[in-house]
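Worksheet for the structure shown next.
One protein chain omitted, others in place.
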Amino acid sequence: MAKGMVVIDVDRCKGCGLCTHVCPVDILALSTDSFNAKGYRHVIVTDEEKCIGCASCATICPDVVFTVYRRKRQRKAAAAKA
Amino acid sequence: MAKGMVVIDVDRCKGCGLCTHVCPVDILALSTDSFNAKGYRHVIVTDEEKCIGCASCATICPDVVFTVYRRKRQRKAAAAKA
Amino acid sequence: MRHEETIFSGFGGQGALFAGQLLAYSGMAEDLHVTWIPSYGPEMRGGTANCTVIVSEMEIGAPIIRHPTAAVVLNLPSMEKYEPLVKPGGVLVVNTSLVDIESERDDIRVIALPASDIAEELGNARMANVVALGALIEATGLVDFETVEQQLEEHLSERQREWLKPNKKALHEGAARAKSE
Amino acid sequence: MRHEETIFSGFGGQGALFAGQLLAYSGMAEDLHVTWIPSYGPEMRGGTANCTVIVSEMEIGAPIIRHPTAAVVLNLPSMEKYEPLVKPGGVLVVNTSLVDIESERDDIRVIALPASDIAEELGNARMANVVALGALIEATGLVDFETVEQQLEEHLSERQREWLKPNKKALHEGAARAKSE
Amino acid sequence: MSVRVKDIPEEMEVVYDFPEAVAKVDTHYCPGCVHGIVHRLVGEVIDELGIRERTIGVAPVGCSVLAYNYFTVDFVEAAHGRAPAMAAGIKRTSPDKVVFTYQGDGDLAAIGTAEIIHAANRGDLLTTVFINNAIYGMTGGQMAPTTLPGMVTTSTPTGRDCAVAGYPVKMSEILAETAGAVYITRETATDIPSIRKTKKAIKRAFLAQMNGLGFACVEVLSTCPTNWHQDPWEAMQWSKEKMTEVFPLGAYKMTDEVKALKA
Amino acid sequence: MSVRVKDIPEEMEVVYDFPEAVAKVDTHYCPGCVHGIVHRLVGEVIDELGIRERTIGVAPVGCSVLAYNYFTVDFVEAAHGRAPAMAAGIKRTSPDKVVFTYQGDGDLAAIGTAEIIHAANRGDLLTTVFINNAIYGMTGGQMAPTTLPGMVTTSTPTGRDCAVAGYPVKMSEILAETAGAVYITRETATDIPSIRKTKKAIKRAFLAQMNGLGFACVEVLSTCPTNWHQDPWEAMQWSKEKMTEVFPLGAYKMTDEVKALKA
Amino acid sequence: MAKELLKGNVAFAEAAVRNGLEAYFGYPITPQSEGLEHLSGRLIEEGRVFLQAESEVAAINMVYGAACAGVRVMTSTSGPGLALMAEGLSYIAGSEVPVVIVNMMRGGPGLGNIQPAQADYNFMTKSAGHGDFRPLVLAPSSVQEIIDMVGLAFELAEKYRTLVMIAGDGSIGQMMESAELPPMQPVRETRPDWAVTGAKGREKNVITSLALGAENLERLNLRLQEKLAEVKANEVRYQTYDTDDADLLLIAYGTVGRICTSVVREARKAGIKVGLLRPQTLWPFAEDKIRELAEQARGVLVVEMSAGQMLEDVERAVAGAAPIRFHGRLGGVVPMVDEIMADLKKLDAETK
Partner (left out) sequence: MAKELLKGNVAFAEAAVRNGLEAYFGYPITPQSEGLEHLSGRLIEEGRVFLQAESEVAAINMVYGAACAGVRVMTSTSGPGLALMAEGLSYIAGSEVPVVIVNMMRGGPGLGNIQPAQADYNFMTKSAGHGDFRPLVLAPSSVQEIIDMVGLAFELAEKYRTLVMIAGDGSIGQMMESAELPPMQPVRETRPDWAVTGAKGREKNVITSLALGAENLERLNLRLQEKLAEVKANEVRYQTYDTDDADLLLIAYGTVGRICTSVVREARKAGIKVGLLRPQTLWPFAEDKIRELAEQARGVLVVEMSAGQMLEDVERAVAGAAPIRFHGRLGGVVPMVDEIMADLKKLDAETK
């Protein structure tokens, strides 16, 4: 099971792509086949299993698109690593 | 004969007294018995012979009351001293 | 008498303002009176951009009108705003690539075409504006296509020069679709 | 009816404004209407200061007048300015210590007294203003001397308190000189 | 707003959530604009300090003119450049409130120069968040006082020629010379560490106010993808490389009391 | 004007004469006011540089508002605090002229803060003579931005309480942080050596402009006998002792080119 | 309270303190600085807020901020300072926060001088900044009246959430007269619910003058205009002197208004039946009353310390009902009784 997980508020996304550059495991991309309600190519998660819940995406997102979760057990260890 | 000499434009004087404090030979004072046209107790020279033409009075006077002269010969020497 | 009051409207980057200018330049080249006036301001940021173009044989009084004789709508909000306003007997050009509702007006001529898709096929979705302009001109006959081509040549910005030919194609493709509608 | 429009005028430091206020306070103390208004501004700097005091049994309209019924001039420029303006039948108090010209008016009462010298004799030339005020009050009878003395007590500034007695003397000395004139 | 809420597994706990102090509305900012990031940081700091119900924000004139829509705290909208004066009026009459201004470089470093310097010099208990994007974003990309040498803007069409148009104004350096300022720092928000650092700085700047220490200002080197004609990520890199050259990062003033604050 | 000219003996030569650039009129300044001294110095410098016929002065609003009457050079009278902006307008359209502003501390360090900083930062080729007398002289002695802590003024009747009224503003320190300034110095004029030094500084500041180097400002710690309620000499001593404590003397910025100028 | 000999500037300042003024922000300028100076001592003494700002621009925006925070706040200034406040005044008007401003008019334009004048009439009544708004403008003619008007100004400012100006002049500010101050009122303890006081237990409050979209801004403007209409209907104030049987009508305000009371007295002595209308509010303007009086009069004489600013409002009000003459002095000259009398006699002769 993934260490982390993100919930995306798709319609807040403006497709700026910043998050896609900072995800350490490179699982964020912009949609190529769909627009959100605002008309943007929005962010998608390409491989949910890889998420480590580092919240980098949330940290850089100008539009508060992400909610980020992390596995409780591993939290301390992860924090130590970061 | 005096080394220096000042010409005083009496009616420009406002009687502030600044010059009286900086004259190195202490020959400037404010009149006690007369007012000038502006109604001020104006500057006077108490002992013309002592003037060394140092222009300190002119240097501090806010009202350009003084014209200062110095003996030609002694000029260089005086400057060197200053 | 040639006289048309047209609103061009779309998202910020869709080139509604430029399409309007192209029409204005063309009108001028044909010695008509023209005015072009944009909506402007912070509401543009990320929002909708539109302009009003009047081309006329008469001197133009009001440069802003409530009811256009024609409208070119490149996206959904524009459709919602301007479709109801077109004067009876007028023309509405709709970019169906981004507008998924249909006009219910039967007192105007509606030209629905997937302008963005057509443009993308021609190499760049950004030419949707010119596709739509082609359709409009076909429908109104306001100016000659030759004139518009000339104006494209003169007013396409430096950066866009490479897109001159595709733009011309876009213009005619729009016209062709309008004809076939 | 008690009614007097007086101008007090002199160099910046001569206390013309304070003399005027003293009169105004006194008028108020006697339940009269009073206004006091100074000239003010950068022209005061090193220049002339003056004020207009109106004391009256009636409500006061204009607080500024062209022709005073009385003038107190403490220096030469004030003399030159106000001597011609005093209303016929009015009073002019002149500080001859600093004014070396004489009034040529024969339609007013001129009280010439060396106020600065008198004040200096009493200990401080700065009391010339009160000497002159004494003369004015003697001449006009506008308010009681007792009232003025009271107001002196109340309004002499902290720093000046030690000068209260000499000021009272100055007042009466001025009055005496006016009487003997 | 349609959040696609999936089932959150039991063993997951939230590590990043929508800040309470940030309003759940869309902003008008262009995609990738750093204004959005800094707004979020301010919201997070307000939450962490637990001051949402006693904070008053002062919005500038500039792209962030609508900031009042994007927070859940009381807000006023100031005249161009005058946010510090308006904030001083609020703070002095509401000393128990936490007052911050949010200003752009045109607002703070051009038209509002006198107001920010005097607020700082008086030691007004205010927190200023200063977004330096080297441009007038809102009005269409004219030169800002902070525009870099050679930079092309709509009012320096051939690039800023400093000999004619003047040099970039360094506000943090200037503010550091004021007596009442206790914390003046220049940060950036171009990558994860710098964003985290900026957030700390903002928190410190709020704490400085809450502890009655004096005036605090956090300058954030920012971006304007739209008027720089760059894509957002490109703009981040440009800001990181070029802007920091002209505007060196770091704390220009930090009193010992501020240093001692736990941000 | 009645100059009592005595017969000047042959062997005497003039060592101090009325400067040509100073107008032969009475000033409205109070007795012993340093404004008069600095006016004279400026006149002497203009004479020595031979620029009387191409100098344009900009008078402020303050006690020196009438400066235009006291020189024999062309002059304009600016709005309160805006002398640097007005001067910039003149200089940029008259680059062959020598333009100086003469400003008080209220004018330059309060209402005109933005204008002086931006003129300096742009490197406008201007010379500013800044008279810091720690008070609003003209309007009757209210607190100036530069009023010393504890100092009683008509608007700080119990003495300046910096925690409330703000701290003294140090303009030379601030101006030194601007890119376009080449020479920023703080002098005083309380005795013969310091007056001579101030004159040199003013000359250097004019030369900086004439050599196209950039913006120059000479701050002169001054006096206001009238509103300080001191006699002129006492005021000189107070300025020398108290003001220099808060406002340390010296050159805050001097580029190598300026240093190389022969003043 | 007993009568005291009070200077206008000190009087308005102390009256404000006693009316519960909570904060003052200002910048010195003659001829009103004594007001600021008085407050610098008194407000701090009372534990309230006094701050000498770095400029009038800063001052008015501090006032704006304090008003948003819901406190009773004011500033005072004169011509050049007022001009610098124009943008701020417009923001205040657009935001509908209550603010009181005293303007002691002096000679202009530009630096002008510091003598009494009335040349900011248009500025105050018609266009104190960009956009459509009008402050309510009160015009005192004595020290007592400025004291009374300070209280009124706060009342009206808060009632209508509007900008109220007190249009004094150098003469009112510098004059001493016997007058009575109001008793000390306590400072308000609560703040209005529209104020920014922290979003505690309620939705956030936002105060702004921005309204994107023409329709939104039109709505805001219509609300402002409605309010102004209400003010116009309710708040016109003036005094009349001997107008009942007047053949000739004098119109003047402030210092000139009181001078004209002397003119009326003298003219009546000389057998000229003249009356005086002295507007106490410059906006709203007593146009109906003026029209009514003008209809009964042979002629109207407007006297101002300006080139004729109120004059135009009188012309609009009179609308041809009687001939209008103007006596104006400029640049700080205060008109004297005799010169007004001369013009009055001329008007009398011309209209007989």
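So that you can tell them apart, the chains are marked A, B, C, D, E, F and G in the order they are listed, and the count of residues begins at 1 in each.
Note that in this section a contact is a pair of C-beta atoms (placed from the backbone, for glycine too) under 8 Å apart; a residue touches a chain by one contact, two chains touch by 3 or more.
The structure presented is a predicted model; accordingly, all values stated were derived computationally and were not measured.
A.B. asks: Which one, G:19, G:142 or G:208, makes contact with the chain that was left out?
C.D. replies: G:208
A.B. asks: Which one, G:19, G:52 or G:95, makes contact with the chain that was left out?
C.D. replies: Per the contact definition at the top, the residue touching the missing chain is G:95.
A.B. asks: Could you please point out the subunit F residues that touch the chain left off the display?
C.D. replies: That gives, for subunit F, the contact residues 52-56, 58-59, 65-66, 68-69, 71-79, 82, 85-90, 92-94, 97, 114-115, 118.
A.B. asks: Could you pull out which residues of subunit E are in touch with the chain that's been left out?
C.D. replies: 61, 65, 77, 79-81, 106, 110-111, 113, 136, 139-140, 142-143, 145, 154-158, 164-165
A.B. asks: Please identify, in ascending order, the residues of subunit C that touch the omitted chain?
C.D. replies: 21, 24-25, 28, 33-38, 40-42, 59-66
The definition used in the following text is that only the chains that are shown with their structure count from here on.
A.B. asks: Is the C-beta contact count larger for F-G or for B-F?
C.D. replies: Between B-F and F-G, contacts are more numerous in B-F.
A.B. asks: In whole angstrom, what separates the CA-based centres of subunit E and subunit G?
C.D. replies: About 40 Å, centre to centre.
A.B. asks: Starting from the mean Cα coordinates of subunit C and subunit D, work out the distance between those two points in Å.
C.D. replies: The computed centroid separation for subunit C versus subunit D comes out at 85 Å.
A.B. asks: Averaging over Cα atoms per chain, report the distance between subunit C and subunit G in Å.
C.D. replies: 55
A.B. asks: Which residues belonging to subunit C are in contact with no fewer than two other chains?
C.D. replies: Touching at least two other chains: 42-43, 46.
A.B. asks: If you look at subunit G, which of its residues touch at least two other chains?
C.D. replies: 30, 51, 54-55, 57
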